[in-house]
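All protein chains but one are shown at their positions in the complex.
Coming up: subunit A.
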């Protein structure tokens, strides 16, 4: 247990050092890679609250990731087309300001998580896995067949959105921004896990009957956690869309849900830094194996299978030993 804070610090330092070194060596692509890792880690941090702490195995977090991405496109696309966002019931222009986009993305993600969560939490266990998957798939098909935002082709945003005081087109500054958001989210998760709410949620995962006997409502605790989780993953989606300056239904694809889940498990479910370690390794493997073979996902699959079968508890679990779920 004492080793975990040290490990977390090392992970953080590595994530900070790689882009700085890359900048010094004039390798801007590596900065982009680190930015991608930070954003995907944020998506995992969102899922980790539902999955690790709340015990809700959501196989549909691509829904929130994609909703965040589309929220960015819906707000930014009118600006580049010189059109208003809406004229009814009131005149509203689009926006290229990241804070406004983030708020909208989180609100949209939270709302979607509220609806999906309220329906899915009527059941549990394996039903929950399948239903969250099915709802994400529903949004995927909707995005594919709805022509207004590019349908299957998606939509390009030509200029990255702005943040007051920063040049977001500078890779290092955009990385710093994403890392800052990731750290804020990690801090918030740390506080949530230690709060009364977090403790109650942890209890609801381990023994809902006892939590109910204490006068708390486990289903409501889980729904709140699911909503926060959806909002954080939607924020990651908005950042991811800004990184690529492109949104398409592939953000909503079931495989994205699987990958977000892989980040969390690879690093260690319920560990604060689990998703960070998992996403970093995933991006690294993708980059390294992708350079070796076109079929790198075959090796990813083999590695993942090995980890699930033989190294339970993920990377942080393997390196830092077993610990309480949220330390």
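Of note:
The criterion applied here is as follows: contacts are C-beta pairs under 8 Å (C-beta built on N, C-alpha and C of every residue); 3 or more make two chains touch, one makes a residue touch a chain; residues count from 1.
The definition used in the following text is that contacts and distances are computed from a predicted model.
When the listed names "ATP-dependent DNA helicase RecQ", "Amino acid/amide ABC transporter membrane protein 1 (HAAT family)", "Spermidine/putrescine transport system permease protein" or "Planctomycete cytochrome C" are checked against UniProt, the chain not shown comes out as "Amino acid/amide ABC transporter membrane protein 1 (HAAT family)".
Across A:18, A:53 or A:133, the single residue that touches the chain missing here is A:133. Of the candidate positions A:108, A:144 or A:239, contact with the hidden chain is made by A:144.
By the touch rule set out above, subunit A reaches the unshown chain at residues 51, 57, 59, 119-120, 122-123, 125-127, 129-131, 133-135, 137-138, 141-142, 144-147, 254-255, 258, 261-262, 265, 269, 295-298, 300-302, 304-305, 308-309, 312.
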